[in-house]
Every structure is written in structure tokens, then in C-alpha cells.
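The block that comes next holds chain A.
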Amino acid sequence: MIASIVIGVAIFGYAGWTLTSYIRKTKKGKCASCSLAKSCESACSDVASMSK
Partner candidate 1 sequence: MTVTVLAGNPNTGKSSLFNTLTGSYEYVGNWAGVTVEKKVGTLKAGKGSLIDLPGLYSLNPLSHDEEVASRFLMSEPFDSILNVVDASQLERNLNLTVQLLEYGKPLLLALNMMDVAKQNGLVIDTQRLSELLGVQVVPVVARSGKGSDQVLEAITDHAPGTALEPYSIWYGDTLEKAVAELIGQMPQGTASPRWMAVQFFEGNSVVRTSLESKMDSAWLQRLYQTAEEAVRSEFGVRTLSQYMRKQRAEHIQGLLAHCVRHTKEGHLTFSERIDRIVTDKYLGIPIFLLFMYLTFKLTFEWIGSPLSDLLDAFINGPLRDGTTWLLDSIGAQDFIKALIFDGIFAGVGGVLVFVPQIFILFLIISFIEDSGYMARIASVMDRLMELVGLNGKTFIPMIIGFGCNVPGIMAARTIEQPKERLLTIILTPLMSCSARLSVYSLFVGIFFKSNQALVVLSLYVLGVVLALVLAKLFSSTILKQQESMFVVELPPYRIPQWKTLSRSTWEKGKGFVRKAGTFIFGGSVLIWLLSYMGPHGWNVPMDQSFLAKIGGLIGQVLTPLGFGTWQAGAALITGFLAKEVVVSTMNIIYAAPDTAALQGLLAGHFTPLQAYSFMAFILLYVPCLATVGVIRKETMSARWTWFSVLYALVVAYVISYAIVLIGRALGYH
Partner candidate 2 sequence: MKLTEIELSLPVRIVDMACNNQLVCRRLNDLGIMEGTLVSIKKRLPFGGPITLEAGNQWISIRRCEALQILVEAV
């Protein structure tokens, strides 16, 4: 029973975190989840802020 609760909490916790972080990230429109994700992590150039 305890094992079940631990596993359940872990899975739902992780799932919730991945969903919110994905939505947050894409909403900003900064980095996508595809091949550019890595360069985004190193430095996402923001065109909007660069062309000020």
C-alpha cells in the first residue's frame, strides 16, 4: 500500500511538472521542444528584445 502511494505520487508529481513546464515554455514562445531546445538552454536570443 505504501509502495503504491509512493509510486502514485511520484508519477503524478512528475507528470504535473512536465506538463506545466512544457506549457509555460511554449507559451513564452522562447524555446520549443524540438532540435533547437539545446541552443535555447544555452542562450535564447529574443528577437523582440534585440530589435529595440
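Just so we're on the same page, a contact is a pair of C-beta atoms (placed from the backbone, for glycine too) under 8 Å apart; a residue touches a chain by one contact, two chains touch by 3 or more; residues count from 1.
A quick word on the picks: all candidates are chains of the complex that A comes from, given by their letters.
On a predicted model such as this, the values are computed, not experimentally measured, just so you know.
Asks: Consider chain A on its own, then decide which of 1 or 2 touches it in this complex.
Replies: In this complex, the candidate that touches chain A is number 1.
Asks: Any idea which chain A residues touch candidate 1 in the complex?
Replies: 1, 3-4, 7-8, 11-12, 14-19, 21-23, 26-30, 32-39, 42-45, 47-48, 50-51
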